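Structure first, then comments.
Every protein chain except one is present and positioned as in the full complex.
And then chain A:
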């Protein structure tokens, strides 16, 4: 921020700093230097004082030295020629008998980010690596990394790398960890620091000497180590066992991640580790620092994707505190919904009910949505609560409740009668128009007052602004006309007339024309087109959570991903690929995002690579599935494999096709939803057996593919890979 009169201020400071009287008075001199730093922090440009500050660096007062160095590091890149003047003093300080002065000078000299620094700092760094004071060695080791970052494209200096590897055996723990960090940066292009067996074992043995920050960092480095045998693996795990219970959340979580990674072939060990860490994780969920609490909650959510039962008995820990910020309450409600079971449902609902009248509308709506999700399993209890909320007659609450009703009717057709009865009673003050109109159109036959409510909408059409509401109104009116023609005919006529003649929105007009022409074809034709199935129970498969394999999320565990939602995952992948920092490390840590290349077994010579990428949530999948068109529907010509469904899932996973959901084995029609990624496109597919629309071929499997963006080549490849897998399984099972 530019301050008014800042130039005057700089001039005045310059005058004061060069005044010999001031220079003679140590305290006054230092006061002026402090003032310079203060202005610098506020964003004022004080680089004009560089010369005076260089002079001030020649002092015995270490506190003053530190301030001046801070100044010089900030402005060195702007004034490289003047900064060279300071180097002499710094190099002299690097040979000072006091290790603190040596370390300070070396650290700050390496922090000068300007070209041509390397030739001045190389010699002091090499000397610093062999310094007898560990403080100087720590600084020198990181200095190597800084030197490398000044000239990123030069060849790697082999002697320094060797020296750093040797320093991994240093008695000072911070030097050891700094060596790892420096090597990681210097060898970034070659895949980072090599963690071989001797180094890994050495680090493991030093774990107890490290402080907590270093511990969690070393644990992250160890992620890339692969033990040779099971014996070695279990030795490592038992050595690290105590760290799972560490009082520092960051150590406990880093240890857990390492456990999950190392023991990926031993699910029982993974489960034990999760059980062990559940206590520290729960403790962070109740930590005094709300940010830590939030991080804990996000990671609990991740763990629950694979082990939904782990926190079941602790559901009360996720009740919202009165003074907690909204973003924590949101997470807690999401977790509560997942933890509902027969025993605690009453208590959880009572708790959620008390949030529904919260002063924040967002929170109230989220609480209602949470009850709505529970309603898909425990519909009766939830319907009572939702109906009770309607009596409050508050816009945001009514609107959220009606939306929940709409979803409930779609997923649980058995609750239709109850919902219709409630809607009937409350429609005098309709709020959420779209959801309400959908309900009225779809179930108009069960809501006696439906035509009159709709008439109210049609009369107020001129003032309606949202074109989505108008479109919904058209569809709903046509549906209503089909079941109650006498009451609806007149108003439908008015509605169509208005929408075709006076409406300015093209989409609405087209929809109205479509309805009009449909009706011209006759009622039976219209009925065939407009009335689809009133609900699709098989879709509930998509909403029922399934336990995911731990490997799905282990790679993003203890990263920023879970905290910022799914959107960060692809973004970080991009960073790791395009940007400089530790891309190789990222790649190491994300083993499953590496592509697998398969040549299709029977089709043409086409090659296509599929990959899993970040997992899709059920909601996203559902939304995309409803939005996209079917690009290809193909009959496989053979029935679905008679193997266990787990085997099918595992086999598909092997070729990088992820199974989202499937119906239980014996149901007809049998469905499965799968997805995968390939060179920039996302492929969604449904497997269906026993399709009622094509009764002739019900023994054969039909695959319907949707894709975004469209890439026919990828689809062909995908279908042939899928075919190959299924056929192989068929052969195996028969």
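Basically, a contact is a pair of C-beta atoms (placed from the backbone, for glycine too) under 8 Å apart; a residue touches a chain by one contact, two chains touch by 3 or more; residues count from 1.
Keep in mind that, in the parts below, contacts and distances are computed from a predicted model.
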item	value
Identity of the absent chain, which is to be given by its UniProt protein name, from "UDP-arabinopyranose mutase 5", "A-type voltage-gated potassium channel KCND1", "adenine phosphoribosyltransferase" or "AP-4 complex subunit mu-1-like"	"AP-4 complex subunit mu-1-like"
Candidate in contact with the missing chain, chosen from A:394, A:467, A:653 or A:730	A:394
Contacting the left-out chain in the complete assembly, out of A:29, A:294, A:553 or A:673	A:294
Sole residue of A:341, A:564 or A:712 that reaches the chain not shown, by the stated touch rule	A:564
Which residue of A:26, A:66, A:169 or A:713 touches the chain not shown here	A:66
Hidden partner interface residues of chain A, rising order	34, 37-38, 41-43, 61-63, 66-67, 70, 74, 77, 100, 107, 113, 138-139, 142, 145-146, 149, 174, 177-178, 181, 211-214, 216-217, 220, 245-250, 253-254, 279-280, 282-284, 286-292, 294-295, 314, 316-317, 319-324, 326-327, 330, 347, 350-351, 354, 357, 359-360, 362-363, 366, 388, 391-394, 558-564, 568, 571-572, 574-576, 579, 581-582, 586
